[in-house]
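Omission of a single protein chain aside, the complex is shown with its protein chains in their original locations.
The block that comes next holds chain A.
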Amino acid sequence: MSHYEASIREPLVLGDKSYHDITEDIAKPIEGKANKNWYIAFYISLAAMLWGFGCIFYTVGTGIGVWGLNKNIGWAWDITNFVWWVGIGHAGTLISAVLLLFRQKWRMAINRSAEAMTIFAVFQAGLFPIIHMGRPWNGYWVMPIPNQFGSLWVNFNSPLLWDVFAISTYLSVSLVFWWTGLLPDFAMIRDRAVKPFQKKIYALLSFGWSGRAKDWQRFEEVSLVLAGLATPLVLSVHTIVSMDFATSINPGWHSTIFPPYFVAGAIFSGFAMVQTLLGIMRKVTNMEDYITRMHIEYMNIVIILTGGIVAVAYATEFFIAWYTGSPYENYTYLSVGAATGPYAWAFYSLLFFNILTPQILWFKKIRRSFIWSFIISIFINIGMWFERFDIIAIVLSKGHLPSTWWRFEPTFVDVGIFIGTIGFFFVLFLLYARTFPVIAQAEVKTILKSSGEFYKKRLAQGIPTKPTIVIAEKKIIEVDSSDKNIKE
C-alpha cells in the first residue's frame, strides 16, 4: 500500500527508531529497577493514602457528623471530589475511544496512560458514593437483588441509582477496553522476560496472545466496537453525574445545559490531568521521543477547545439566570450570590483558573512549552475542583428559604479523605508505571513508518522506504546528508 501522508504533518515518533528500539524503550522501566525518586514519591503517596484511609475509618466508625456538612449543605467535599475524580477519568476514554473514532494517530503514545488514569480515577470516585452514606454497610441495597423483604426493590427514578449503574458500567468497560489493548504488550514483556517468575506473571496477564493475523483482525474489530460503545458511554456517564444536580429544582442546579457542559468540563479537566502526568512521565521514563512537543500541543488544543465550550456554558448559565427573571437565580449566579457572597473567592478562583489562565494557550509558544503546559494543567485541575465546589456548595448555601441559608466549613476529615484519594491515585499510578507498558508499543509500531521522523525525512528526500525493515541496527543510513544517495 502506497503511503500518502502530507508533508506538513509533524512526526509522531522522533529519532531514527526501529521496531526493536520501541520495544526496548517501553520495556526498560519494567525490566529495570526503581530509583530513589520513585521510592520517595511512592512513600509520600502511600502515607497520604493511609492517612486518607484512617479518615475514612474514622468517618464510618464515628458518623458523617465528623465532616463539615450541616443540615442544609448535605453535599460538599464528598460529592465535589466524586465529580472531580469522575471528570478526570473521562479524558482516558476520550483519548482511547473518541480519538480512535476520529483516527487521530497521536493518541497512540498517550492512550495507555490515559486509560490507566481513567481506571485509577474512577476507583477514587467510586469511594465517595459509599463513604458519604450514613450507613455504608447497607450500601448493597442499591442493587436490584431479589431479597427476603418481599422482594423490596430500588426506585429507578433516582439519578443516584443511575450513578451506580453508570459508574460500575464505566469502570468495567474501561477495564476491558484497557486490558484488551494490553494483551500484545504483555505478550511482548512475557517474551522478553528472563526471570521465570516475571515470565509466569506476564504469561498470565497476556492470556496467551500469539499475534496471529486472525487475532489481530479480531483485535482491531473489537477495539473499534468498544470505542464505538465507550464514546456514548463516556458521554452518558458524566451526563448522569450531572443529572444528580440538574434533575433537582434548586436554582443553580436545575439547568438543562448541565449534561453536555459537565461532559465538556470532564474532558477539560481530564486532559489537564493527562498533561500533568505525562509531563512528568515522559521525563522520568525517558519517553521523550514518543510523547513529543506535538502531543503536548495537541492536548493543549483539546484543552482550549473544551475550555472554550465550558466558558460558553458559563456564559449561557449567567445569561439565562438573568433571562429567567427569577430572583432565586440571582443568589446563585453573578448578580448577588456567587460573585459577592461569602464564597466569592471560590467563584473568582474558578474564573481565574478555568477561564482566564487557559487562554494563554492560544499562543503557540506557550502551547508547545512543557513547563507552561504543566503549570496550566495544574491550574485547570484546581479550577475544575472549584467549579464542582461552587456548583454544589454555593447553591446549597443559599436555597429558596433565607432561614435555611448556611455556610459550609470543611473539617480535617473532609480534607484528609481528599488527600487520601490523591495519595491512593498516585500509589496506583506509580505501581502501574513500573509494571505496565506505559505506551502501547503495538500501536506505536503501526505508525512508525508513516509518522516516524526518520521515515518522513526519507520520504521527503524521495528515498523509497519500503525495504527499510532491515534497518534493525542503528545509524546505517544518514538521513540528514544533503545528497539523496543511500550510504551504506
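Operating definition for what follows: a contact is a pair of C-beta atoms (placed from the backbone, for glycine too) under 8 Å apart; a residue touches a chain by one contact, two chains touch by 3 or more; residues count from 1.
The definition used in the following text is that contacts and distances are computed from a predicted model.
Enquirer: Just to verify: the chain that's not displayed, which of "Quinol:cytochrome C oxidoreductase", "2-oxoisovalerate dehydrogenase subunit alpha", "Na(+)/H(+) antiporter subunit B" or "Ring-1,2-phenylacetyl-CoA epoxidase subunit PaaA" does UniProt list as its protein name?
Expert: Matching the unshown chain against "Quinol:cytochrome C oxidoreductase", "2-oxoisovalerate dehydrogenase subunit alpha", "Na(+)/H(+) antiporter subunit B" or "Ring-1,2-phenylacetyl-CoA epoxidase subunit PaaA" yields "Quinol:cytochrome C oxidoreductase".
Enquirer: For the chain left off this view, which of A:E317, A:D390, A:D414 or A:E443 is in contact with it?
Expert: A:E317
Enquirer: Which of A:E5, A:E24, A:D191 or A:E288 touches the chain that is not shown?
Expert: Going through A:E5, A:E24, A:D191 or A:E288 one by one, A:E5 is the residue touching the chain not shown.
Enquirer: In the whole complex, not just what's shown, which of A:P259, A:P358, A:P437 or A:G452 touches the removed chain?
Expert: Selected residue, touching the omitted chain: A:P259.
Enquirer: Out of A:T239, A:S349 or A:Q441, point to the residue that touches the absent chain in the complete complex.
Expert: Residue touching the chain left out of view: A:T239.
Enquirer: Tell me where the left-out chain touches chain A, residue by residue.
Expert: Listed in rising order, the touching residues are 1-2, 4-9, 101, 220, 232, 235-236, 239, 243, 246-249, 254-260, 308-309, 312-313, 315-317, 319-320, 322-328.
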